[in-house]
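Each remark here refers to the structure printed beneath this line.
A single protein chain has been omitted from the complex, and every remaining protein chain is retained in its original position.
== chain A ==
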């Protein structure tokens, strides 16, 4: 059967425990109705479909499921990953300092060309802020990656962050494809239009 999508990207969420990674991806068990079988065993990954420039993109998004507590995120987890969201908590200095360790871990275990993005989560908690936005921006510049402050709780920038990462992976993939097969006609892809049907990525139950 013919594929019904143009691209498939595997994305990972990486960062210290408690920075809100799970909240970025999963609603999880706070809802009254969800004291069920599923909340007991937990969710491993999700498949999401988005559209960028009329291309259908499947995202397979993985959380570390607590592995990060032991600092033993293994090569197996990184295998095939094309994009990584590095997440820290703007109210936890330590989680920001640890981003450097996570980047080292990624360099040791993930593919060299994996697309990375830095997220300062919990930006709704401005009164408890320990890490300024400028420091986040500066670190991202240092590593040559994109940066956004997000709030999974207040639905700020989460969806935008995923669309940005997906769009960057797509651009990289298309560039590589063009290098391998130069286009015969004048058919160029423009990365101008970013859209999605639902605001699925910004949902969180911890409200």
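Brief remarks follow.
One rule holds in what follows: a contact is a pair of C-beta atoms (placed from the backbone, for glycine too) under 8 Å apart; a residue touches a chain by one contact, two chains touch by 3 or more; residues count from 1.
As a working rule, contacts and distances are computed from a predicted model.
Missing chain, UniProt name from the options "Guanine nucleotide exchange factor MSS4 homolog", "Ubiquitin-conjugating enzyme E2 1", "Dolichol-phosphate mannosyltransferase subunit 3" or "Tubulin delta chain": "Guanine nucleotide exchange factor MSS4 homolog".
Across A:21, A:48 or A:170, the residue that sits in touch with the chain not pictured is A:48.
Although one chain is not shown, part of chain A still touches it, namely residues 1, 3-5, 8, 26-28, 33-49, 58, 60, 65, 198, 200, 203.
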